[in-house]
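Certain chains of the assembly are absent from this excerpt, and the rest are unmoved.
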Amino acid sequence: MAYEVKLDVFEGPIDLLLHLITRQRVDIYEISLSTITEEYIAAIERLDELDLETATGFLIVAATLLELKSSRLLPGRYTEDPSLLEERDLLLARLVECATFRAAGEWLATMLERGLDWHPRTAGLEPEFAGLAPDLLASTTPEHLARAAAAAFAPKPTPEIDLHHITPIRETVRDAIYELAQVLDGRSGAVSFSELCGGTTRRIEVVVRFLALLELFKSGAVDVAQADRFGDIRATWTGEVDFDEVLEEADEYMLAPTQPGGARS
Amino acid sequence: MNEEQGSSPPESKIVESILLMADEPIPAAQIAEVLERPTALVEELLNQLAESYRMSDRGFLLRESPGGWRLYTSPDCAPWLERFVIGNRHPRLTPAALEVLAVIAYKGPLSRATITEIRGVDSDGVVKTLQNRGLIEELAPTGSGAVLFRLSDGSVERLGLRSLDELPPLVDFMPDAEAVEDMESKLSPSV
């Protein structure tokens, strides 16, 4: 099912998912999680002009979708794994929030449009009263004027892009690659994914580690295996890639986002 | 030009004349000062006046916004007023811009960073557009440093609200149970 998604530059990862998930409600039985996941990944492939911070947000959602989708093969796990349910609910909550603000925005648009039909009285003072109006310039000096003009003509500060909020996530993906590489490099045998996630408290950290592991797998630094369909993912350091090289790749990952769909789940 | 007769015009008449002369929203308290009457009473007069304009199907209406009370032309006359309007209408806002506006309306004042965080996507461009159109404004900078944005009084006025407290509750915009269920089922691996 080919479906072209036109992305507004400012549309975010949740907007995109909301868009894919709510279009054509008639086709409810035709649109499955895997269709949505495929389309989502296809859409982010076209996001090459987007900055990295934004791309990270898209990738995290994609990884969550992939994880949910892969659990389809493991029905038992899906119902029994509360963390996976939690992850889905988190995504659902964000979707509902996004849909809510979108609807509120539409209401605001209608009201603002209506507001244009209300023209305020602006005629102001009649001539015989104008003379009575307090002298607005009473406390204004030429210096005030000069200062205000200087401010107006001064180059406008380019909007300061504060990445503070996003930095934790970005660093976490890069750091996760670094951390995983460190753990795996020092070990001779395989390490389970759940062990790699030991100590994480939030779903997002697990997702980020999942992304990091995919990156390590793609670079050839790590081999992954799943003993059986229900088993944990086990990762082994191949030793074929230099540790520094891995870190370099981690930096590159930050510069040129690839999509995680390349490593099939 | 009537002579000094000892009898002053009715208070509602004076209120009406002040409103006609004003070129910005006027707080009830300011009118109360002119009349030397309690603000509550003036507010009652203003409400009565607004109601009487509405009832008598006039070409103008009286409405309260964050800054105070102001006369407006009746919206159903707008098509005939078009040629008197100075300036042109702005192009429609994009869905993304409207979403940011909604986020600021309901959660503001907010910094650029928080807006971006809520939406999961860089929103600085959209914030700039909204600011240029006068729909949002910067709050006077606080000690913390981050610039906070809120809806401008002008926006609230244009929305026809007295204050942001009058916004419909956000729950009214939440997708209904059926829609949420639909989303949930699509996020779940089919058995």
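Going by the order they are written in, the chains are A and B; count residues from 1 in each one.
Quick note on the criterion: a contact is a pair of C-beta atoms (placed from the backbone, for glycine too) under 8 Å apart; a residue touches a chain by one contact, two chains touch by 3 or more.
For clarity, every value in this text was computed on a predicted model and none was experimentally measured.
Q: Could you tell me the overall stoichiometry of this complex, given each chain kind is only shown once?
A: A x1, B x2
Keep this in mind: only the chains that are shown with their structure count from here on.
Q: I'd like to verify one number: the distance from the centre of chain A to the centre of chain B, where each centre is the average of its C-alpha atoms, in whole angstrom.
A: Chain A and chain B have C-alpha centres separated by 32 Å.
Q: Taking the touch rule as given, give the residues of chain A at its contact with chain B in the complex, in rising order.
A: My answer: residues 8-15, 21-22, 25, 28, 31-33, 36, 51, 53-54, 57, 68-69, 71-72, 75, 78, 88, 91-92, 94-96, 98-109, 111-112, 114-126, 129, 159-166.
Q: Residue numbers of chain B touching chain A in their complex, please.
A: 19-23, 60-61, 63, 70-73, 75-76, 78, 81, 85, 89, 92-103, 105-106, 111-114, 116-117, 119-128, 135, 146, 155, 157-160, 168, 170, 173-175, 179-180, 182-191
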